[in-house]
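With one protein chain withheld, the remaining protein chains of the complex are depicted in position.
Think of it as A, B, C and D in the order they're written, each chain with its own count starting at 1.
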Amino acid sequence: MEQVIMNQLGYPILTTIIFLPVLGSLFILIMRRSWELPVKWIALTTSVLTFIVALPLFTDFDKTTHKMQFVERHSWIQQWNINYYLGVDGISVLLVLLSALSAILCVLISWDSIKTKVKEFYIAILLTTAAMIGVFCSLDFFLFYLFWEAMLIPMFLIIGVWGGPNRVYAAIKFFLYTLVGSVLMLVGIIVLYLYSGRSFDILELTSKSYPYSMQLWLFWAFFAAFAVKVPMWPVHTWLPDAHTEAPTAGSVILAAILIKMGAYGFLRFSLPLFPEASKAMTPVMLTLSIIAIIYGAVICLGQTDLKRLIAYSSVSHMGFVTLGIFALNIQGMEGGILQMINHGVVTGALFLSVGIIYDRTHSRQIADYGGLATVMPTYAAFFMVFTLASIGLPATNGFIGEFLILLGGFTANKLVGVLAATGVIIGAAYMLWLYQKVFFMQTNQKILGLPDMYVREALTLAPLVALVFWIGVYPNSFLSFMHPSVENLLQRVNTAGGIQEISVAKAIMEVMFR
Amino acid sequence: MNFQLPNLDPVTPELVMTSVALVILLLDLIIKRKEIVALLSIAGVLGVAATLIGSSGTTFGGMFISDGYSTFFKLIFFVNVILSVLISIKYIAVEKVNYGEYYGLILFATIGMMLMASAADLIVLYLGLELMALSTYVLAGFIRHEARSSEAALKYFLLGAFSSAFLLYGISIIYGLTGTTNIQAIAAFIVERGLAGKSALLLSVMLLTVAFGFKIAAAPFHMWAPDVYEGAPTSITAFMSVGPKAAGFAVLGRVFMVAFASVTVDWSKILILLSILTMGIGNVVALSQTNIKRMLAYSSIAHAGYALLGIIAANNEGLASMMSYMMIYAFMNIGAFAVIIMLRSEGFKGEGIYDYEGLAKHHPLAAALMLIFMFSLTGIPPTAGFVGKLYLFMAAINAGYTWLVVVAVIFSAISAFFYLRIVMFMYMREPRTEVGLTTSAGTGVVLGITTVAVLFIGVFPSYLLGFARLALAGF
Amino acid sequence: MFLSLAVFTVGVFGFLTRRNIILMFMSIELMLNAVNINLIAISHYIQDLRGQILAFFVIAVAAAEAAIGLAIVIALFRNRPTAHVDEVHEMKG
Amino acid sequence: MISVLLFVYFAFAIVALSVVVITRRNPVHSVLWMLLLFFHIASLYLILNAEFMAAIQVIVYAGGILVLFLFVVLLINVREETRISRFIGAWSAGLTFAASLFIVVILSLRSFVAAPPGQYSIDLIQQETHTIALGKILYTDYLFPFEIASLILLVAIVGAIVLAKRRLKA
Partner (left out) sequence: MKLYLLIPFLPLAAFIINILLGKELLRDKAHWPSCLGIIGSFIISVITLFQVINGKTINEDLYTWMISGNFKVSVGFLIDQLTAVMLFVVTGVGSLIFIYSIGYMHGDKGYYRFFAYLSLFVFFMLMLVTANNFIQLYLGWEGVGLCSYFLIGFWYEKKSAADSGKKAFIVNRFGDFGFALGIFMIFLTFGTVHYEPVFSNVGNFAGQTLNFLGIEVNLITLIALLLFCGAVGKSAQMPLHVWLPDAMEGPTPVSALIHAATMVTAGVFMVARTNAIFNLSPVAMGVVAIVGASTSLFAATIACVQNDIKRIIAYSTLSHLGMMFLACGVGAYAAGVFHLYTHAFFKALLFLGAGSVIHAVHHNDIQRMGGLRKFMPVTYATMLLAALSAGGIPGLAGFFSKDEIVWSAFASGTDIGRLVWVIVTCVAFFTPFYSFRMIYLTFHRKFRGTHHEEHHLHESPSVMTIPLMLLAVGAVAGGWVGIPSVLGGGAYFAHFLEPVVGHPEFHGTHAQELGIMSLSTTIAVTGLVLATIFYLLKTSIPVRLARNFNVFYLILFNKYFVDELYNYTIVKPTMWVARRFLVGFTDAKIIEGIVNGVPRLIGIFSSGLRRIQTGLAHHYGIFMAAGAFFIILYMLLWR
């Protein structure tokens, strides 16, 4: 127990923030389906409460140590030596907060846009939130997998029930895609469990060392799960459909949190569990990341659908994240983590914004807009901020993340740095292209006389704007969380046995023929 | 002529059960309201369950053994029978076959299973199997005015008899080889005479495999299952999909693990083959089904395939996982069938999957429950199905069959598709026809029990697991 | 032994090929008889009566099976007047 | 010597008869042929000095089961089978697998070795009659299976009635 810090607070904070939403959803469950307003209010209060309760994670976090904090540990399933084991460190704490925040936004943005099955919708949203937070807090593999899979169910429904015209296809695609990935991970988990003498304790497992061959194929087993979630090229195709068809709140959850789970998985599991394998696979991972960055960026230029474009831009941005992670140096990794937050904030915000006009026009086609800036100036301003953040303009959060990642990537391998940097150029190209098509030029007749943002909507976006500049101008308040954890992680990876990097082809071979 | 009554304690459950069954048969003649018969039989079963405690040991010259293993399975059978009876009460009235014999036969079938579970002698095993089988044949054909039902009965009967002939042939060869039919004795004999490698012995093993494979509906001996499941009364389908399967696994476990312990390598090879085939056929063919009972039939075939992993692992952990899986499967499967039965109403079959379109709109609760069961069958946490699968996979991997487990998880991912399809229909389509539900106290209770069980086991499996381990303590 | 095996095979063959339900039953009965021959022969050779006991039970069960089976046939016959199995395939796929 | 000859005769007769049985066009005929077959089998049992079994064979099968068969045949066999083929279309497949099964089983049975002789030697059975010997075991060691068998028969009766009774008042 000495490598963790038990929960310093008087109350079990993590449990509370995980189960508050569950509690809320139970409340909603007993509501009559006709009482829509109470349902909404309960959902709102629950999410806000959750966030407030989660705040101590930010304030009371001990930034001087890499150890797990706010740890709770209770024996759960003795037969399998499974514990109810929660804790956060510098890598996960911010994601937890982000999840809590995004819940509020999702509730707010869906206030008027969800008209059918309101009750079920908010239940699903809250449950998803709980599962997401759970994923980031779990220190026990069983618990982790429980949350990891459990979140599929409400997400599946959110996309499939309240989504767009092609929602069913998207929902099933999303579900199967991710399921195939995670079942392979399950096998990997079991193998680890048995190899390590029956322990699901993540910390314990990550402190052991495993034979190289085993590491290698376990790495790929986990890769299957995480790569799909991230999503890395070429398993990204579920994302455009899911993001596009999902209701706004759904897209936000997907973009802001769910796809972070993959990157988080790489950080929390792949690297510390299989350091040698990770090292050996770095070329592959970097290559895939680069492909994702450029591919995702270029493909954006060919999109005609707002949400689809943003979805593909997510592919590109997550490519940056994985690039940073597998640059295996401190700038890259911290950049990667920060970029996860940034992408959560910015892309989440973009989806919220798109949702705002979608509620007005019910069209996602870029061609249906134009000259919106004259119709909805305030909205245009908000959108501009997020656009700039997304193209990584200095003084916005996007810059900090991308810059650190590129720096890390460049340090790791010049070519990688250069190629990744081209992604930034294209990024600017498509975002500005989008902005121009939607907001500039002659006002499209279809959108004349749309009302500008309502207070509720402004309130939804305001915190994100604040975050954009906060991280952009004073990123240390976030970076400082990561230093010890990241250093510790890197040290774990770098001190691992010196298996020098092997070529992509060889890596594939290694996996194929074992 | 010295004859002393053998020790009867171990067989108390069976004896009580028998008497209950007989009483039910008689009461049926005087009681007109069959619900009472049903409730009585449930009460009786509960009573029997009570007698399970303290009934352990072997008797009748080692022909009958009552140990943790058998007890566990008997519990499964009781769960199975109680739930099935509960969902039957309304259903058989709807089907206009509200006869008391129904319950009697169900009880007899259960007795058969109990005997199989605790048979220590091939003769007892065979007889138990026949007892179960015969009753089930009749039950399958219980809706006499319905051709499909009779057809199901016929097919089930023909093939069942066929398979039991194989069983007998196998038994006869074993008997010829070892001169005994007692499981323990066979094991001992095989070892002492070094029969391990003998093809004759293996032949008999294979013949038994055929027979048991038939009972658990493992490919390629599964072909009866879809037709029979579809044709038989839904309540009986529920009953059959759990009871005989569990019983089959019980004997499979006991015979192969005890009698043929010394030739594990050989039969495990075959079983691997079967399990892959079973999972494959079950999951894949289920994709293209349009009748939900049929779909669940294939899904139950697939689940047999998963459960075989437990046997293949060939160690206590494997058995424990298999047992827990059977228990879990009993809950989630019967739960699903309970929902299906609710859709059956006068003049409306409610078996086509399209009848489920938009169910969530008018019957959100039923839809939600079905959703839970479907996800549980898929094996998504936090439902029991996940725990069960996880345990099986653990056992198999621990026994060194990682690749097999990989195959299994791939198939279970495929299976997600057709379970999801039901969910999709219920939630993401507009209802075509106004579907009325025939709710009843019985179904309600069943749904309550199963849902709670599925979720509870899903989150706190330790009790079940502990019990399974305990049951195998003396195995 | 081989005798019984031969009979068994014939039974299998009959079961697999005859279209008349009754004949299929008979084939099954044949198989059972084969088993019985087997058992009794063995019990004769190894001078042990248990085989015959088993055979005894087999006969009993065979009787029961016959009863049930024929009952089923009759029930089916009520719904669909045929004695041919290959006309009984309402459910498939 | 005689017994061997008899055995051989019966063996061949039985096989031949069984083939005949399943190949008859008219079920009634096959039932009758089966009757003959059963008598042969019974007599074979006699050679294997299992008199009681022989008796049972005759009584139960010939006396019971076959009669039942006959009833049912006459009851349901409305259509004369002569017009249509008596085998199903895929009979060849059936034949193939039956034959191949036969072969593999023979192959695997080559390694068959009989278990060591038990205590019931022939002369022992001779001096106290077969019936008594059998009975002793049946009602002592094998009491339990015997009971089960009775249950099975009960179920059979009930089931048969349930299924076959014309009208059930409900």
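Here is the rule we use: a residue touches a chain if its C-beta (ideal position, glycine included) is under 8 Å from a C-beta of that chain, and two chains touch if they have at least 3 such contacts.
Every value quoted in this text rests on a predicted model; they were computed, and no experiment measured them.
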Chains on display which the left-out chain touches in the complete complex: A, B, C, D
Contact residue for the chain not shown (choose from A:K40, A:H66, A:K117 or A:K173): A:K173
Options D:V67, D:A93 or D:A114, residue touching the unrepresented chain: D:A93
Of B:F166, B:F212, B:F375 or B:F467, the residue in touch with the unshown chain: B:F166
Residues from chain D at the interface with the omitted partner, ascending: 88, 90, 93-94, 97-98, 100-101, 104-105, 107-108
Residues of chain B (touch criterion as defined above) contacting the omitted chain: 154-155, 158-159, 162-163, 166, 197, 199, 202-203, 205-207, 209-210, 213-214, 219-221, 223-224, 226-227, 266, 269-270, 273-274, 281, 284-289, 414, 417
Chain A, residues in touch with the chain not shown (by the definition above): 173, 176-177, 234, 236-238, 295, 298-303, 329-331, 334-335, 371, 373-374, 377, 381, 388, 393-395, 399-400, 403-404, 406-407, 410-411, 414-415, 417-418, 421-422, 424-426, 428-429, 432-433, 436, 439-443, 473-476, 479-480, 483, 487
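Assume only the chains that are shown with their structure count from here on.
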More contacts between chains, C-D or B-D: C-D
Whole-Å gap between the CA centroids of chain C and chain D: 8
Whole-Å separation of chain centres (CA-atom averages), chain A against chain B: 43
Centroid distance [mean C-alpha coordinates] between chain C and chain A, Å: 64
Junction residues of chain D - those touching two or more other chains: 105, 109, 112, 114-116, 118, 142, 145, 149, 152, 155-156, 159, 161-163
Residues of chain A touching at least two other chains: none
Contacting residues of chain D [partner chain C, same complex]: 11, 14-15, 18-19, 21-22, 27, 30-31, 34, 37-38, 41, 44-45, 48-50, 52-53, 56-57, 60-61, 64-65, 68-69, 71-73, 75-79, 81, 85-89, 91, 93-95, 97-99, 101-102, 105-106, 109, 112, 114-122, 125, 133-134, 137-138, 142, 145, 149, 152-153, 155-157, 159-164
Residues of chain C defined as touching chain B within the complex: 1, 4, 8, 11, 15, 21, 24-25, 28, 31-32, 34-35, 38-39, 42-43, 46, 48, 50-51, 53-54, 57-58, 61, 64-65, 68-69, 71-73, 75-76, 78-80, 85, 88, 90-93
Residues of chain C touching chain D in the complex: 1-3, 5-7, 9-14, 16-20, 22-23, 25-27, 29-30, 33, 36-37, 40-50, 52-53, 55-57, 59-68, 70-75, 77, 81-83, 85-86
